[in-house]
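Below are the structure tokens for one structure; questions will follow.
Showing just some of the chains, left in place.
Going in written order, the chains are labelled A, B, C and D, and every chain counts its residues from 1.
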Amino acid sequence: QDSVVLQLKWVAQGQFAGYYVAQAKGFYEEEGLNVEIKPGGPDIAPEQVIAGGGADVITTWMAAGLAARERGVPLVNIAQPFKNSGLLLTCRKDMGVETTEDFPGKTLGVWFFGNEYPFYAWMAKLGYSTEGGADGVEVLKQAFNVDPLIQGQAACISTMTYNEYGQVLRAGLSEDELTVFNYRDEGVGMLEDGLYVLEENLDDPAFVDKMTRFVRASMKGWAYTAENPEEAAQIVLDNDMTGAMMLEDQVYQVGEINKLVDGSTGALDPADYQQTVDTLLSAVSPDNPAITKEPEGAFTTVVTDGL
Amino acid sequence: MTIPAVVSATDLSLTFHTSDGPVTALSDVTLDIKKGEFVSFIGPSGCGKTTFLRAIADLERPTSGSIEVNGQTPGNARKDRAYGYVFQAAALYPWRTIEKNVALPLEIMGYSKALKAERIARTLALVNLEGFEKKYPWQLSGGMQQRASIARALAFDADLLLMDEPFGALDEIVRDHLNSELLKLWKETQKTICFVTHSIPEAVYLSTKIVVMSPRPGRVTDIIESSLPAERPLDIRETPEFLAIAARVREGLRAGHSYEE
Amino acid sequence: MSQLQHYLAIVAWGLSAAALVMGWVSADALPPAWLFVFLLLGTASLVRIAGWFSLWLDGIIAGAGVVAVLVSLPDLSPVPGYYWLALLAAWAFAWLFVERLTRAMASGLVEPGIFGFLVPLIFGVMVLVIWEAVTRGANVPSVILPPPSAIWARIAGSTSTLWADFQQTFLKAVLIGYALGCGLGFAVAILIDRSPFLKRGLLPLGNFVSALPIIGVAPIMVMWFGFDWPSKAAVVVIMTFFPMLVNTVAGLNAAGAMERDLMRTYAAGYWQTLLKLRLPAAAPFIFNALKINSTLALIGAIVAEFFGTPIVGMGFRISTEVGRMNVDMVWAEIAVAALAGSAFYGVVVLVERATTFWHPSVRSA
Amino acid sequence: MRGRSDLLPILTVLAGLLVLWYLGAIGLNGPVQNDMYRRADVVGVPFTQFVADTWNQQRPVLPTPHQVFAELWNTTALVAPTVPRSLLFHAWVTLSATLAGFVLGSGLGILLAVMIVHSEAMNRSLMPWIVASQTIPILALAPLIVVIGFNVFTGTFGVPTDPARFISKAIISAYLSFFPVTVGMVKGLRSPEDIQLDLMRTYNASAAQVFWKLRWPSALPFLFTSMKVGVAASLVGAIVGEMPTGAVSGLGARLLNGSYYGQTTQIWSALIMASILAAVLVVAVGLVERLVYVRMGARPA
């Protein structure tokens, strides 16, 4: 059996159900793989983990992956199970945000740590300064909860469709009290949760074969998750070593995640890739140096071609 | 006219409660000290000398019996600032210069600035510490510190002086000198002085009355009225009269003594 | 020379000689000039067995070693084994020099006032040199640990960002929170000092509350005081409050029994005793808390910024730049924090020396 | 050590804190409660009902003590201590790293102190940097350390995940606890008076004899005092080491994970558990201290 270490971008939750399901259901084993899944967290940079030799393959957002590539960690996208993105900017109507024109002068909550690139690209596109002031927006580094919106400290906050957005609803704000901006609809959507490996490893055919089997089994896991969301949620819960999760939250999350994975074969669509790159390059600024030039060889289809 | 009693103790007892059980530091002490007297307390370690002085000063509360100072309770006498106390150790405040240490009681009692300056100068001169006003205690020798603490007790107008082995840390020569200075001061100011010492010659040389104490329980075993004249040159210590009193004190001490100390 | 110095001298010489031989035998080309000179000097230090060998000579060899190790690095790739021996030799010479220098200072041969600062400086420099040589020599990825030279370049290139962060975190959150927290702790200590009951109840609990991780407090403070620096200052207040409370209460009890009795014989009032005796006696304790708090405050403010903040501040920058793989920027902020923290601590120590000059611990120093 | 006589004051202060806590809960949960009334079109709620409601919300801003203790009870007494749901399980994960870090940190602290006391060169070159080391925001560096340490251990040395994380946490823990121990021990080892050292010199005692017969025994009171500070710091280090760093078990992970899903009650019960742990650790060091003092024949306080 070949061993594979997968470093996740975030804690064990429905977002990664496909991988946990593939492991629990023995799909990896069937491919002759022994997979260890390492949960991440808000301050885990999977890019750093793989650079340090702590993982064979990681999941991360494409913007962060490309940024790392430019800084000397030669990451290559080998598969893209997430077709759609789940990142939203969720605003309160009662704080005066109905359209993007209402942003100036408002305070917006943003996740940093490599998650901020889509936001900066969007603001660049809208032509808003992020330094505050009357025609700019005030940016807040938002923590891992939705308090700022509930308490009215920010007019908008970042949410993921599959987690924080649900929390906002559960906290009592109803959908018609909210304005929701989907980054994809705003033309600044970026690929989330792809699978990345180090470039030099791809020279080794054995590694490529191993990854092919890994992606195949993982996609099988995603397919199973789509069929059996409740069971998948339970599997995720079983893998939560913190014992902090509630089943209802995870069922909701898996349901939302399925919408994002829906339609993906695992292969990266070069058009989606190009959109992400173009968006990033359109927003190059000293504050936001995700990438400064067109990346080369940042994705490959050798793995997904073999599926 | 009878001379008023400054301190008058009747059947005074004082027991400390310690983890090893009660310790009777004073047992049935009856003693009158008249105005202008110079009373020495002598006795082996632990016989209650310090405790008796502390009871006068309202720093310990007697268990039974009564004690009056200037006809009042010790507490009221303390509030009247009736006495100056010189502790066994100098207890100077290290963050104050010598001058400021002597000024401490004056500040607390609200003396005027001019009066303060005058008192400091006068009492520091008295104990031969001119020129050391601006030094800190730790820059002085133990003996000089002790003299500063005496100056501090003399700086304000208390008619009663309680001195707990003030010269313990000094060598014989300095001690002799301060002994005669103290006698002079006492005669000039007519203060009443209670003086604790371990030295028999010192007790005999200074006192009008010597109280010999003995421990376990602490009690008074002998009270000797001195027959020495008021005028006492240093070589009075070689006179037979002096030696006779010293012998009586030594007798009293030895009687109350146990070698387990 | 002491036992230790003998060993060090032997080790330093042995390492130099071994490196020289290794460089000679194995390499196709001679070692780079600087390195070669250093190794020759190190090997020549054997002449010390003839007797006299000035400690300054050891210092010069160590200095040559440092320069050689740094200068020759770009010319060597891959880095040969003898390079690492040379690095160790440079370290051994520096250590030997420091040992001999302190010995000379103790015996009055060298003026400690002038050279006293050299000793810690050499240690710091050696750490940096080894860090530089290892990260660059062993090709450690810069996202894992950047070399000091890269960090320095980053500091020099980002002064305006660093200054803005410093203002936000240090000048606002830390200083204000520190002043409020210490002030409040002091005031409450004075208040509860009059109630032994409260004192006995509050102090043991205070010890545990101060062990509560900031993570529990920081989000609540953000909720109450908003995202900007006031919430960080509030975290600092909470972190610094208890050390000050506990130390002040302990300090107020520090006055000796006899010193208190003296105040009693003067029939001094509560406030007179407090001002003239107990507070001065408590000063060393209060300064102890001020010192502890000076480092706690900075750490608290930085960590508090992890839980929501405007996009400026040292904590914000650290957590964000880790995510952006700009680890050199992270270390630049850490360097600023360490510098600011040490300076802050140093200022408190200076004030302490000036005000508690009378305390034995200060007097002897 | 505190005697029994301190129990009453401590309990009184605790009771005061509980009252404050309940009052705070009304204030903090009130706005949300009013919001809920508004949405549900409920009007004219009596005040007592309002208070009761703020004290029993599903996802309160500030959970009340009874909610927290119910959660504590549910996650300790009602589940096996071996499953991830159990808070005891997490407490043990944190405790083990704390203890390892504490032993490591104290050992390092003592070692440094011994070197500093015996060598003037060490004293001069280490002491300033030891102070400076504490001005580095190690808590901010925790992710870096855990990730680097973790990567080095798993990547370079092939250590499995769990031990690697354990070691990384222990390192942070040790970093926080070594400082008080070093400072206390340096003070302690230097505490013998000149006269006591001179006595040893008149016997022509060796350095080892001076250390074991004089310096070490006189340093013990300082050691224990600083170990009490150190053990609490160790705990903070372990908790922080498992918070933002992808740890899946331990009180820190529990705290953070609770917050991802808005589970305030869970956060607070983990916080309370951490405080209990801190108390237990400090008291344990105090007990050892007492034991040692009794054996050394110290004067009862």
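Everything that follows uses one rule, which is that contacts are C-beta pairs under 8 Å (C-beta built on N, C-alpha and C of every residue); 3 or more make two chains touch, one makes a residue touch a chain.
Because the structure is predicted, anything quoted here is derived from the model rather than measured.
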item: Formula of the whole complex, where the shown chains each stand for all their copies; value: A x1, B x2, C x1, D x1
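FYI, only the chains that are shown with their structure count from here on.
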item: Partner chains shared by chain A and chain B (touch criterion as defined above); value: C
item: Smallest count of steps, each to a touching chain, taking chain B to chain C; value: 1
item: Chain separated most widely from chain D, comparing mean CA positions; value: B
item: Separation of mean Cα positions, chain D and chain A [Å, integer]; value: 35
item: Rounded Å distance between chain A and chain C, as computed from the means of their C-alpha atoms; value: 39
item: Rounded Å distance, chain C centre to chain D centre (Cα mean); value: 22
item: Residues of chain D engaged with two or more neighbouring chains; value: 143, 148, 151, 244, 256, 259
item: All touching chain pairs, where touch follows the definition stated at the start; value: A-C, A-D, B-C, C-D
item: Residues of chain C defined as touching chain B within the complex; value: 256, 258-259, 261-268, 272, 276-277, 280, 283, 356, 358-360, 363
item: In the complex with chain D, residue positions of chain A that touch it; value: 11-13, 36, 38-45, 48-49, 51-54, 143-146, 150, 163, 167, 170-172, 174, 240-246, 249
item: Partner chain A, residues of chain D touching it in the complex; value: 32, 35-36, 39, 59, 75, 83-86, 89-90, 143, 147-148, 150-152, 154-156, 161, 244-249, 253-254, 256-263, 266
